[in-house]
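Complex shown without one protein chain; remaining protein chains in place.
On to subunit A.
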């Protein structure tokens, strides 16, 4: 039976770098089973199937990129398994901003967090200010994943998310955090396999009253 894993992914980056478009592209285009999220596009989910039949479901938490909202970010990257930090290849300043996000994640986030640096707007390479070499070198130094994407054309988008899915530790189901779930009261949104696990885990617990 194929395994399903679920991970929290936080999306960081300056406001004009197109991080929302990037993730919308990933969620809407690439796969058939896209469903409109029930509330809005600040929270999205998408499932990636790997070659070995494993499926990885991403819960994508978008953040506000404006400088003045920067200090709200910890509430969003708390307990995140992975982060995609987006910059705009036509804006050197946006890479600087991305570096500061990465420093913060390395300092404050879960130490096991998988971080991917993502240069968006690769369709505008004529106006490129950040070279591939420069970004790649930085990513290598910091031990980050790196890729360029175009939310507009879709180029590189699925690749970077699939690469993250492969890099995440697929040994211990991160869904263990739902261990406190009430049996039978399974989450409404998908995750059937996870719920079945939860059902069997929840044995007879005595009433404490």
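In the analysis below, a residue touches a chain if its C-beta (ideal position, glycine included) is under 8 Å from a C-beta of that chain, and two chains touch if they have at least 3 such contacts; residues count from 1.
Assume contacts and distances are computed from a predicted model.
Remark: of the listed names "ZYRO0F12100p", "VPS9 domain-containing protein", "Trafficking protein particle complex subunit" or "TBC1 domain family, member 22a", the one matching the undisplayed chain in UniProt is "VPS9 domain-containing protein". The residue touching the chain not shown here, chosen from A:21, A:106 or A:162, is A:21.
Of the options A:50, A:64, A:145 or A:163, the residue whose C-beta touches the omitted chain is A:64. In the full complex, subunit A touches the omitted chain through residues 11, 15, 19-21, 23-24, 37-43, 45, 59, 61-66, 68-72, 75-76, 78, 177-178, 180-189, 195, 198, 202, 204-209.
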